[in-house]
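Below you will find the structure I want to go over with you.
One chain of protein is taken out of this complex; the other chains stay put.
Moving on to subunit A:
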Amino acid sequence: MLTMTRYHLAYYTRSYRYVAPLIAYVGFLLFIYTISPNPVMESYAFSSVWLFVVSAWIVWGFADLEPEVQQSVTALHAGSAVAYHLSKMLLMSAVGMLLASFAVLYPALAGKLERWPAPEEWLAAACVHTAMFLLGMGIALWFTDRGFGRTAASLPALIGVLVVSLASAKAVAPLPESMAIVRWLLPPAGILSEVLNKLEQDKVWTTVGAILYAFAYAALLCGSYVVGAARKRF
């Protein structure tokens, strides 16, 4: 698995596909932190939303990068289509962890926040950023060749899903109260960003529950993608 991940990393870095999303991600965060001091959890909520969008961008650009004919060769050497897709996700997850670390550590270490975050704030920020990356990855994977298939409508549809996920509260607002549960069926990106904004007011189990739900949701998206993609083969 690691040898395959190393190969994907070499393939990805030589493609330069990472340049635009990386510059956009880091550049925008540096830009918004030019003004300081910033409120701790609101800043983390904002950067987690930005990470959600950028993660979808990165994964959407990476998933179909290797030509299909080479994918079949690589998978045959690996001996398993599941291992092939998992290795790609492993690499993307590692990239996500780096980006999440930057978003969480940079503003605190560079003195851009109004105060030093408390331990539970560090923990919540790290978990939410990671979950946001995984959610963005899980959604983006479904809009690639081995998901629903890549067509002219894939990118607009992906953007639409990202927007609805982030604005899920507004999206379900017109529905009757009894159908409020529908919000939990949508990818819980909006719910996660609220978790950070309302960390002080919410009970611990509400925060933990929302984060665990987001991880489970992302795992379901990624897991079902791997199973489906492996079944389709090459």
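Heads up, the rule we're going with is that a residue touches a chain if its C-beta (ideal position, glycine included) is under 8 Å from a C-beta of that chain, and two chains touch if they have at least 3 such contacts; residues count from 1.
Going forward, contacts and distances are computed from a predicted model.
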item: Protein name as given in UniProt for the chain not displayed, "4Fe-4S dicluster domain-containing protein", "Spermidine/putrescine transport system permease protein", "Formylmethanofuran dehydrogenase subunit C" or "ABC transporter ATP-binding protein"; value: "ABC transporter ATP-binding protein"
item: Which of A:Trp122, A:Phe148 or A:Phe234 contacts the chain that the document leaves out; value: A:Phe234
item: Residue among A:Leu76, A:Ala110, A:Ala153 or A:Val204 that touches the chain left out of view; value: A:Leu76
item: Residue numbers in subunit A that touch the chain omitted from display; value: 3-4, 6-7, 10-11, 14-15, 67, 69-70, 72-79, 231-234
